[in-house]
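Some notes on the structure that comes next.
What follows is part of the complex, with its chains left where they were.
First chain written, first letter: the chains are A and B, and each begins at residue 1.
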Amino acid sequence: MKRTLGTCYYPEHWPEEIWQQDAARMVEAGLTWVRVGEFAWSRIESTPGDLQWGWLDRAIEVLGNAGLQVVLGTPTATPPRWVLDKYPDMLAVDENGNPRKFGSRRHYCFSHFGYLQECRRIVTLMAERYGRNPYVAAWQTDNEYGCHDTTISYSDAARLAFRDWLRARYDNIEALNAAWGNIFWSMEYNSFDQIDLPNLTVTEANPAHRLAFHRFSSDQVVVFNRAQTDIIRVHSGTPIAHNYMGKITDFDHYDVGADLDIASWDSYPLGFLEDRVGAAPDQQVAYARQGDPDFQAFHHDLYRAVGAAKGNKPVQEGRWWVMEQQPGPVNWAPYNPAPLPGMVRLWTWEAFAHGAEAVCYFRWRQAPFAQEQLHAGMLRPDSQDAPAIHEARQVRDELVEAPEVQSKQAPVALVFDYVSEWMWKVQPQGQGLSYFTLVLDTYRALRRAGLTVDVVPLRPDAFSGYKAVFAPGLMYLPDAVKAALTQSDAQVVLGPRSGARDADFVMPHAPLPPAIPGLDVTVSRLETLRPDMPVALDGGGAITGYLEEIEGTGDVLLKTGAGTPVALRNGHLTYMAGWGDAECMDRLIARIGADAALTIRKLPTGLRTRDTETERFWFNHTTVPIEFEGFSLPPAGVLRIPLA
Amino acid sequence: MKRTLGTCYYPEHWPEEIWQQDAARMVEAGLTWVRVGEFAWSRIESTPGDLQWGWLDRAIEVLGNAGLQVVLGTPTATPPRWVLDKYPDMLAVDENGNPRKFGSRRHYCFSHFGYLQECRRIVTLMAERYGRNPYVAAWQTDNEYGCHDTTISYSDAARLAFRDWLRARYDNIEALNAAWGNIFWSMEYNSFDQIDLPNLTVTEANPAHRLAFHRFSSDQVVVFNRAQTDIIRVHSGTPIAHNYMGKITDFDHYDVGADLDIASWDSYPLGFLEDRVGAAPDQQVAYARQGDPDFQAFHHDLYRAVGAAKGNKPVQEGRWWVMEQQPGPVNWAPYNPAPLPGMVRLWTWEAFAHGAEAVCYFRWRQAPFAQEQLHAGMLRPDSQDAPAIHEARQVRDELVEAPEVQSKQAPVALVFDYVSEWMWKVQPQGQGLSYFTLVLDTYRALRRAGLTVDVVPLRPDAFSGYKAVFAPGLMYLPDAVKAALTQSDAQVVLGPRSGARDADFVMPHAPLPPAIPGLDVTVSRLETLRPDMPVALDGGGAITGYLEEIEGTGDVLLKTGAGTPVALRNGHLTYMAGWGDAECMDRLIARIGADAALTIRKLPTGLRTRDTETERFWFNHTTVPIEFEGFSLPPAGVLRIPLA
């Protein structure tokens, strides 16, 4: 399959007269894909039952005739105002109990049956009409589930649905009370109907209660999405995708992915660096026009795994796209700078290096109205070329001779699991401690060492074939996974907090965690630390934020200045008892890498690399030229070297 | 007209026995004016319909007999508790949907008809009784509209009134949908009755929606105020004022001013520096006991323009007062230091230098009870002289030989417009970017250059007679104003963001902004910048926060270190494509000043000057003596030099 480009287009925003010219310009720019429809419900059905398909029929026809393939989005992220007239209680409710009102997008609660029914109706109509349309080559369900903090809702509908979900999970209330430890503080319930959502409690609610609500909220997204995929598959044979948003972790993307054919995500490197990466201020300045050098790559690798969640192929062969690629300044971050020239090309090639099938730029033409009027497009609002289209054309030309989409198992696996993410959120124990960040810090260290990495899910079958497996911070570690890691041939690095809780957020109390077969490590106590009190390690580096006291035997790979063990190894299993800073992680990876026969490089600041089957890619994420291993890369430079 | 002094007095707070002595002491201190009545409703009408005018009759009589002129305030800022019994839904509602309860002041929603009716009733009664009273020489409507964030209300009354306002503005719902670009995200309405207020939306509401709500909210203040002025004018021939509060920009002061004879404002230099100027911390320390050196002056110049809003005289001849002048520490800022000795005199003379007719000190005697018990007065709570009264006496003596109130057109005009202020609030695009601050920064630079400035409204007829016109940040620039600027003889400095949106917050998309006749400049892209990443200019200074990429021809007055044009001139029109820091602005003003034949000085830190018709004033805002052009000014010093 060729690597392809695309864009997001809103024919309903523009006069029909210019559709044809737009289509022709898309083709000229080298685009294959055009996504349409995903916010157009009020134009498809302006009043209940009054369907207006004509314009969409014609738009698809014009685009298809020009040679483009259409990704058709279901419009359920933006129900028209009249849907709210029908279901006034369909809105999500925020943590303070306020309905999240109409007037922007994603104004619905995943648990509202009426709205779900409404979605089934419009998706059915759309699938019936376009399921066999020759130009409709793929589908997108809804848009950016969870964006704007919309996974969690404290509505009445959610409360009722949560009780049903609990009934199904625990069978009887005594079981729930026991599983949650509700004896504590007399929190025992007499019936499921007494259980409320865990907001506005006097002090924090039971972590078991909060974790259950996270699990439930995630499941509601899965159910909502599946309702759409089930309908589409009745009427269409083309692949179905959803466009996930960066660092949205409130629902399990693997679970949603199991109902999809393609994972895709919306990559906004500059916006993310400002509003969600969590980088230090000096890094934010250094990369303000390039984006974080690892954040996008991590998501690329994550969505390759999510793309395999359907289960019909290995993790590293997951199908995935960038459905929305930032093409210039956006409108929604605290600050919105313009990209360094060349970065749009770099971001595109970086996605291909990580296995993307397609990269679509959001959006075709900058809209002069409404919320995103300062979001750049490939065209300016006056239809002139914006800078991004020039870089897209360069990629178009480079793609001609480039290899097809490639997949190849990486030497290193890094586990990312949503349940642990929720557990750390529920119980960080130290301010700002986040599982996502712990995993990202590990990923950064692996990348600084020049390694190619697969992100893998928490599944017993996910580890075979790797030389090293990194599994930091997995608070919930099912026995089957423990067994798989114990039996693995890879160098395995676990900890901190491995297996610290059961599925209901209760600490296994005998033996204490991590209780991993073959690993003689017991966490006897743990502490969290102010950022201004790192614990220095013997030999360099430090632990920051989180540190466990461990008992056990084995090789001490890292220890504190006072001699307390921090990383302990038994055979191929290594337990890391704290959150290492960069120097600590570099030391650990050098050691593990040596034992796993990995090629470890020490890359210059901001240089990154990835191997595909036939090529080694190099990316310069900095604003200065980089010399390394005999080549020179300009700022924003991309280098592809054929592998022998 | 002589320059005069006054004070604010609450006879209802003190035993009637001391009124006469208070009045005599006011006269001794050189005061002409005494404001009364504006919070006294519960003493005028303690239960519905039971009017007690006697005490107020006597108070006015005592004050008038002593030789004072009374400013009579309508008491509508503080409806008694029983009014709320009558109209339980009259309260404003905050952004989170909570009613803003009784227990302080300004507890009403401008859109509530019942309360408006109640105001009409009490103002009618008051105007009937005192309209021809010989001692009542002026009126004040209500008190500090908008103070405590009270312009905007999310009440049911506001929602209904907003729909009516929209109906009147847009005629039909299709027009509104089109004007707002509601096609975006399927936000289209089927009827006006579906439109809600733009709070608590999932993510930001449509900027068009938010701007309309700002316009509406401002209009509600105008309507509320006009209801009072219409009634007062039936019964009284004396001038009507309102006392605006510093940096309250949620309603259009020019619009309210069009129904008033005198603009007045409440000047609290130390409180403002702590709670709203937004100065850098080192400036807050340096001026903690003197107040910001430009903030008060800017408001003086602004209210001179607002005082002319009725339209019967040129902008520079607007009638205006300081209705409340800080006399010592206040009670409401984060920190409340005492003024440097001499500053009360300086603040008073500064107001006169800017054309004030009167300066009234708030308040006569410090109240020992309730919310403002730590707000200094001219007297201490034990009736001893407080420090302020000594400085007032000094001004009293100085006024004897001083010229009368003077007005004279300044050489430089600076445009300030409320619609652009709302537009930047709705869409700052970069955190902390504010139109008010951009204008104030420009004003500071003009003042550092020793220039006398007129603030002018956004009206085609506001620019004649000036050598230079500065019009930064005017996102909405009507065609008639564009034409006036193009035809002006002045050096005109526009940008950034000039004409970036139409009246409904839609970007003019062909040609792109600013689209000003005679100015070959097109803004092709814009970016906002972290405060820690200024873009250095060639030759000194930098752009911070906001920067546009511009295309066009003309003289490049400023450019970046990389050579990109930042200020571009075509004839007398200059476009400034970013937010300049102090050095940048000084360079720009030096250049424009030279071409406009302005006398540019480089004033020492904290020294400020202003010319009236016959005098040049100098003010030392610092804590150290200043030597300049042959004179020496002590800290808090004021110097008046006759002009040849």
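We adopt the following convention: a contact is a pair of C-beta atoms (placed from the backbone, for glycine too) under 8 Å apart; a residue touches a chain by one contact, two chains touch by 3 or more.
Predicted model only: the values in this text are computed from it and were never measured.
The copy number for the entire complex in this file, given 2 shown chains of one sequence, is 3.
Throughout what follows, only the chains that are shown with their structure count from here on.
Distance between chain A and chain B, defined via averaged C-alpha coordinates, is recorded as 48 Å.
Of all residues in chain B, only 96-97, 180-190, 194, 196, 198-209, 427, 429-431, 505-512, 524-530, 532-533, 549 touch chain A in the complex they form. Residue ranges on chain A touching chain B, taken from their complex, read 12-13, 39-43, 46-47, 75, 78-82, 85, 92, 94, 96, 98-107, 147-148, 150, 274, 281, 284-285, 288, 328-329, 331, 334-338, 367-374, 376, 380-384, 386-387.
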